[in-house]
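Left out: one protein chain. Kept in place: all the others.
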């Protein structure tokens, strides 16, 4: 069986490199086109990328000639976008008009009511928004979005608890890795021996995206965002990869830590049932050691597609229904490229392009 | 006027070195005795210490011969203790019995009802517990304690808000520096490119000590701990010095961020009125830039004796009375040696040894 | 075919963990016994080790009960030693007396004339010293040593050049990783934002071991150390794994950088011919990018068993025969456990225990 030809836009950035890495070993997809900034166009991928992953550049991609984001060839079926926000919307809409299925990591359009914002294990049914999208837009193709990195990791750990006990209030403090800002986003002089307690626009993204992802898709094809009070404080720490989040939740119904750990540990969803190639066998790994999760030790769990939860504890002083835990996930794999690929698999499997 | 002769126990550790650094320039106190582990006894301080501060070893101390913790000479008036927990209680009690005033950074005895646990700007009146201590114990001297580093920084920022608006609920996530565990406490292989989301015994200390410090001294000479629900999550991050704390509080009365910033910025207390030499002119510095405080830039504010607060914001989704802020303080200066010296100054000034 | 039962001593340290990791997937060897300090004895390996590698503890070892270094069972054939220097000699000699083949990473005895100090691709023939060892010592077993980590990496890159052009003078400046000092050897407070330009005893080891390894085994069974003037300066840098070495050599015969790169790139030796399981297909990888090798990107090349060389340049100002290059290798894999396993493979294959 032939592989599905795909393209990666923004292929030289950090998320772009993760796309290349994941897709180079993919059983269904084959990268046949890469695009980056104009100054790279016409050159070989291996000659323009500052490759920073410890695996070598995949041979099949190394020799591709870098093209423009506007010249994606017609025979490409799925376009993965790791474009910067400034140009993402323009390019992605033009590609969707031309008929491509665009799976995008860029933030613009994520909150559009007819664009599915997917964390596949959590809200795979939202993919049905594509029907609404088709009706409303004059596009021959589609746009699907993966959430902000912090939100992917958060909602994957929240969903099993939310489903079982309900959540009334949510407070999150994050410690986010350098790679979250891209290859050159955080100058070493600013973060070495330091923490920066602020990340531009991040907190609003986490609040709004979390509510959309945990929202219900109505029969009329609309996602009703979850009505959930959220407070988020995001910080940047001197860690290469792996976002850590300290989560405090007030559940609707009382739950014991041991029950929550059971539910998280056993959580499986449609991607696991469909055996999608990039779906981790355990979306949530629970560690019982009191000093886990740790970014360096846990970020590659499940090939970077699982999140790791630890320190599930009752905050007794605050009341019976307050629980805390710490969750850690790989921000450029689970939090970006990996989830986008998982979305493309879900789309391929469920929307007819069966594989 | 002659200086008051003081001793430093545990003088070669990180807090010990900070004691030496602060005291070497002190207008009232003069270090005349240093003690460390038995294997250093009899050698010159400069020859046994692995001095890691960027100022050189003060000349007046470099040549002192290191003695035993059991041989503090009688003419010493104040003994500063940076002893490890394992031996602190035994040594400190024996010194208090002999008549020394011991100001200690070690955790044992901090929660004893007749031992003042002092963060001078916050609860200087608790020094009156010394009268109870004198009555109850067969000691010729005294023991006074400074709080755990995280607690000093937290309560200095909390007190002005608590005094004005009351606090009903408190949640804190900390990102603590390597130096909090001492010179050799955190192996580089475990913390480089990593976070450890757990610090042994730290969370309970913060909860119990905060309630004691914010508690009221009754006329009967008893501190009634504040009844305040607290949740604390402590983590270790790859930062040399400076503990950062993300603080969420539910105030009793509604307060606007601008009011809180005013109150913090203008907070002064007895140490400032008495012009104690180590008291910072501004105990709390408020930064309005959205990306401050930062450990490397703010830890030495007020010579390391001020804490810096930023990101004072209302968490509107949680309700009118929820406020968040980020506070940063130098954990081995304000959080340890500096506060201990400030306590000794308060003691000297108010308990009769006037200077 | 049954696997050969092996033991790992010092199994909980960093090199010990690398032994466990490498051996758990080994086609010939099976870890059946692990030993560590007395306080761990009797407990399960998984319960006493502070496992810090990103792969999980291998299941086959996790449940082994930790034993004493003195109680290695008789059915073990090869004992891998990652013991601290202080006790290594005593234990290893006693095991060799009892009949075990001990392959050791510990420094004592490395310079003994009848103990082979092996970097298999470089001096595999020195294994014949075992005959001398057998004659001279009253041992039923053997002791074989791998070199110091810096020396392994250095000599693997030097040997092909030495063989082809001869070397008259050697100067090396190293930048060594934290893990070289073991799990707790370098406190984070001392190395963060810092370099320590000194490593205890390291420079002498590099000089003497390099000369022994490059020395010739005479027909009379003696290794004549190479007569080569060496200057070495070793430093510790804030890098987790991977020693970098800047090497300046004066060759006996003039050589062009391009020739040297060819020779390095094509270097193969007995371990490659014998297809020993742990032998990398390319012992030396040459990178032509001007900013390589880099520790984080290159340390795992060849599963951590290859060294990577870059910046091969002529130092024209010094004369026609001066060459510089930069070499990087994984200090706890190629520089320790990996090379020890490779030695055991060489021993097994060539000394009769055929597999």
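First chain written, first letter: the chains are A, B and C, and each begins at residue 1.
Here is the rule we use: contacts are C-beta pairs under 8 Å (C-beta built on N, C-alpha and C of every residue); 3 or more make two chains touch, one makes a residue touch a chain.
Keep in mind that this is a model prediction, so the values were computed, not measured.
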Legend entry - Identified contact with the non-displayed chain, of C:244, C:284, C:301 or C:344: C:244
Legend entry - Identified contact with the non-displayed chain, of A:178, A:195, A:297 or A:315: A:178
Inset, instruction - With the full complex in mind, choose from C:193, C:224 or C:273 the residue touching the hidden chain. - result: C:193
Inset, instruction - Among A:186, A:207, A:285 or A:336, choose the residue that contacts the chain missing from this document, as touch is defined above. - result: A:186
Inset, instruction - For the chain that got dropped from the picture, name the residues of chain B it touches. - result: 52, 54, 192-193, 296-297, 300
Legend entry - Footprint left on chain A by the chain that the document does not show: 14, 52, 178-179, 183-193, 238, 240
Inset, instruction - By the contact definition given up top, give the residues of chain C that touch the hidden chain. - result: 169, 171, 173, 175, 192-198, 207, 229-231, 233, 235, 237-240, 244, 246, 248, 290-297, 310-311, 315, 317-319, 322, 324, 326
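Simple rule for what comes next: only the chains that are shown with their structure count from here on.
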Inset, instruction - Over half of interface residue numbers shared between chain A and chain B means same, under half means different, so which is it? - result: same
Inset, instruction - Just list the two chains that share the greatest number of C-beta contact pairs. - result: A-B
Legend entry - Cα superposition angle of chain A on its copy chain C, in degrees to the nearest 5: 180
Inset, instruction - Just give me the whole-number Å value for how far the CA centre of chain A lies from that of chain B. - result: 42
Legend entry - Sites on chain C at which at least two other chains make contact: 52, 192-193
